[in-house]
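All protein chains but one are shown in place.
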Amino acid sequence: MMSRLIKRFLQTLVSLLLLVLFSFFLSRVLPGDPAKYILTFNNSQVVSSAEGRAKCYEQQYRQMGLHLPFFYFSLESILLPDSFIHLPDNDFKFLLCSLSYYSGSPRLSYSLAKKIVANKENEFLVASFQRVGVSRAVDDLLANRDVTEIDEKFLIDLSQLKSDHENQYWKRWIPSIRWNAENQFHLWCFGGRLDGSGFVSKGIVRGDFGKSWTRGGDVFEMVKFPFLLTLFLSVFVLLVTFPLALITGGWLVFYQRKWYAKIQKPLFIFTYSIPTFWMGTALLLFFANPRMLDWLPSASPVLETKNGFGSWFLSLVSQAEYLIIPLFTLGYSTLIYLSQMVFELLKDELQKPYVLTLRAVGSSERKIIFYYSMKNILVPVIVSGMSVFPLLLGGSVIIDFLFTMPGMGSSMLQACDQKDFPVISGILFVSGLVTMLSFALTDLFTSQVNPLIRQSNFKKNG
Amino acid sequence: MLRTMKKINLVLLVHLSLFLTLSCGSKKKVDVTVESGNYIELGAPSVFLDSWSKENEVVIHELNEPDNLHPCNGTSQVRSEMFLYLHGSLLRTDLRSGTVQPGICKSMPEISKDQLDLIFDLREDIKWDDNTLISPDDVIFTVKVAKNPGTNNAAFKPYFDLVEKVERVPNSATKVLIRMKKVYVQNVALWADYPIIQKSFYDPKNVLDQFSFEQFNDTNFHVDQFNDLNEWSTNFNSPPYGFDAKLISGLGPYRLKEWQQGQLLVFEKKKNHWSDKSKVYAEKSYPNKLIFKVNKDAISTQLAFLKQEFDASTSLSSRGLIEMKSDSMFNQNYHGRFVDVYGYTFIALNTKPELSNNALALSELEVRKALASLTPVQPIIDVVCKGVNKPVVGPVARMKGSYNSDLHLILLDVKKANEIFDAAKWNERDKDGVRVKMIDGKKVRLELELAFLSTTPEWREMALMIEASMKQAGVKVNLNMTDLQTWLDKGTSHHFDMIMGSWNSSALPEDYAQLWATSSWKENGLNFSGFGNEKTDAIIDSLAVTMDESARLGMEKRIQAEIYSEYPYIFLYGLVRRTAIHRRFSGAELYGERPGVLFNMFKLSSIGVKTSATP
Partner (left out) sequence: MGEMNNRNKWNHWSLKVIVFYVFISLLAPVISNDLPLLRIYQGEWSFPFLNQEQEYNFSEKTIDGGFEIHAPFGYSSGKSDPLNMSFRGPFDHQLAQNKKGELVEIPLMKRHWLGTNLLGSDLLADILYGTRVSLFISVIATLLASVLALFLGFLAGWFGPTSLKISAVKMLLIFLLFIFWVHLLLNVESSAEGWLGWGVSLFVFIFMMKILAKRKMDVIANVKIFIPIDAIFLRISELFSAIPRVILVLAFIQLLSASLLSIILLLALSAWVDLARIVRAELQSIKSMTYVDAAVMSGIHGARLLLIQILPNIWPTVLVFMLYTFAGNIAIEAGLSFLGFGVPATVKTLGGLISEGKNNFEAWWMIVFPGLWLSVLIYSMFCLSDRLRKTEN
């Protein structure tokens, strides 16, 4: 048992690592320049002078720690001296070295140069780049910039690089893997502080997913309660539908010869085929519309989030009427799915020889279905019940959109609207994390419940 | 003597506003509605219905919540609107007249001869929440905070770079002197609606006193070198100062009571506030609470209005409001109004195309002219906007005095467009019917891209109508729906053929430089189309410094005529604000100027308030 536990734990850990890498990838591989995006979003383009915009940009760029390499390893050409890679937090130097590095090559593609500059410096430089070409731009920069800002070693390396570039062109073909102690991934994952740029992070291991680009707030704080609501709804749906599905399934099997049990299947599956968003819209227009049936509220519940979990939960429960339509919309397909599953499994189960024996002994049909057979099909039903869990989490997107619930889905949609990648990757990570944990727990639980699995496992280990 | 010019903040309309004029709203007998030049006053109800709530609080519908309520580090539009209730400022924008008026100072500032010194004389009735009087030190502190390199207010830094220093005036307890670095038209307007914060509240240890304005003006000054400043800035920038009700303090009549993020904000009226004795209309505050509820979804907002769950909104969808106005229940409970605002929608044409081969066509005035007559402005207004908006001829709103009424609207006329094309030698047709012409030995097809925002479905509907209409005269339009950043990138970098969007302006005198000066085009500013020549630049430059209204008027009309004759834009229609306000309040006024309504002026109608004896 212990070894199984440890093994499962290690497996989950590996999956989690993958999830972390995945989320990091999502938060960094972006279509545009995040610093520029934030400024655009916040209307700073209104600052009309190019100089003013460049200044804003520089401050923003440093605040976000974008001048660091992405990962622990980076792949560079050996032509590039060490001092350029391990530059202090000075993106200007990085730009210079990149520029001069590429300027020697007449075959330099314009697009690459533009890419570097767009990533590393402001549009100001892009403009000068376009106008005068790369080498002139470098000279201009050197002339404009205060030379005392550039340390000696850097200048020596720079001239070395230029001559290398002319003499040893072949060198740029040779890759070398470099180690970066300070990098964006490390900061993102484990946290840390960058001197001089004001970039501080606690890392996702301590629940810091960074700052929202559009709202400036802490992503974790923003996503915490919405996620809790979604989690609550999903778990609630599971907890309710599970016994309900068992009862419905058993009942359907019990009455399977009656006419209404015969038409249930096409009816249920057709309901199951109706897209969630359509069902939700229809319910809203029927039951929460003053022009139709004004039974249920259409607006979202207002949840108390300031005073911790307890008052949040109380405020949720006290506004339960707001949850009726959303819960139904979220749950009906799960209920149908599980009850059909129970129905099929039970029907198969009733064909088994032991049922015949039980009938011969005189057990009531009711007891056979609801006790003996039910016990046997419990594990597969639990397993597929848990496999629905990510679907429920994902379903919150539709639910929140339709009923303006303050759940994870509305955070997600808002973030998607605004391309707020820290929030998007945070939500992706959290929902993945919770589901993985729930998978692991189900595994452990079912191996406890079902002696067969335990036994086979025992055999394997033995 | 002083007439100021407020900075004209061209704000991108992320949500396309659509709709109508006031005259369409039928006046009912129960309302005594006063419409004076710049604003409309909604009257009191004659009866108070049973179904109406008697709570003296206003529940306001918002589409977005503010990014934060930090006094410095925030940028959203909603935030600055909410600051009207939370904060006081040296000057304020007077919504009734559309001018800048003194706020917490006695009068407009005295300006020195060299026009660099502004002396503000603070009022003596204005008190902070801890009952201390406002002092010049608070003003000095506010500016210091804004200029502090450690403060994360990147968007505001350029404005405060204009300030050299702020100091007390000797021998006066109320006067404060602000010295600017250079003469600039916006020197005074800068102080309108910028919140003044309390020094003893935000900096009890007087950290910022140790630093001078000279230090902050120095580009080599680094916050990291000073531990206490660094610590103070980090603390001040931290989220609690933007979100925590206990850490947000201002001069306004309301305080933030609670904020459930993503859902609602509650502002509570302060007791015994200085503004209770104020005689200025905008400083009065009647409701006990202002509750801002966020709801983005059009359908559930609409249902909530039918159920009277909201009291007011300035951001309904226009179709929603039209639909609700056809409902007698809604009309019984709400004033539903469309108010013209100072903004317009447009299609910018790239008059100086560099990259796209096809766009070369746009450098010809005749082509632009023909495209303008191919744009179905009136059908768009009728179908997409439900007839609520009015077409415009230029960048100036219809209700402004400077609107050039001599210019005629360009009507949809396919025949005329065809004639113009044929006359301009665009008479060859490709196989698929698209017009072609040889320009500099290259075959140029009249196939243009139209970029528009993905924010609301209306843009797409308009684009589809334009595409269909232009096709009739052999112009192929390719639609490109973009997000805000791509849209702006395309415009500012001139990588576009046609780009559709809207600009918002204000009642204050227009500054044409941002949109129409050639320098703005060169610096990748908001002059997308590349409009302008020496003559127009000269007019724009002199407009920026001319204060005399009659002199301005002539120049403004001239620049409009210039724009009209060059066709850099196809002007579509003027924007409207869609407001709904519950009838249980009286005293509400609707302004063309942002934010459109001041909720603190809502008086719960006295008919309904039972005088209940309080124990």
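Should a chain be cited, it is by its letter among A and B, assigned in written order, with residues numbered from 1 in that chain.
Operating definition for what follows: a residue touches a chain if its C-beta (ideal position, glycine included) is under 8 Å from a C-beta of that chain, and two chains touch if they have at least 3 such contacts.
Computed from a prediction, not measured in an experiment: that's the story for all the values here.
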Among B:K205, B:K415, B:R429 or B:K535, residue touching the chain not depicted: B:R429
Contact residue for the chain not shown (choose from B:S200, B:S454 or B:S493): B:S454
Candidates A:I274, A:L293 or A:A320 - the one touching the absent chain: A:I274
For subunit B, residues in touch with the removed chain: 298-299, 319, 323, 379, 383-384, 386, 429, 431-433, 454, 457, 460-461, 464-465, 468, 471, 474, 479, 481
Residues of subunit A in contact with the chain not shown: 11, 14-15, 18-19, 22, 26, 29-31, 75-77, 105, 107-109, 111-112, 115, 172-173, 175, 177, 266, 269-270, 272-278, 281-282, 285, 387, 390-391, 393-395, 397-398, 401, 412-413, 416, 419, 421, 424-425, 427-428, 431-433, 435-436, 439
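Heads up, the rule we're going with is that only the chains that are shown with their structure count from here on.
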Geometric centre distance via CA averages, subunit B-subunit A, whole Å: 35
Touching residues on subunit A, where the partner in the complex is subunit B: 32, 36-37, 39-50, 52, 55-56, 59-60, 63, 123, 127, 195-196, 198, 200, 214-218, 221-222, 225-226, 284, 288-291, 294, 297-300, 302-306, 401-404, 406, 410-411, 414, 419
In the complex, subunit B residues that touch subunit A: 9-12, 67-68, 73-76, 150, 152, 154-155, 157-158, 161, 222-224, 234, 239, 242-243, 258-264, 293, 295-297, 299-300, 303-304, 306-307, 309, 329, 483-485, 488-489, 492, 513-514, 520, 523-526
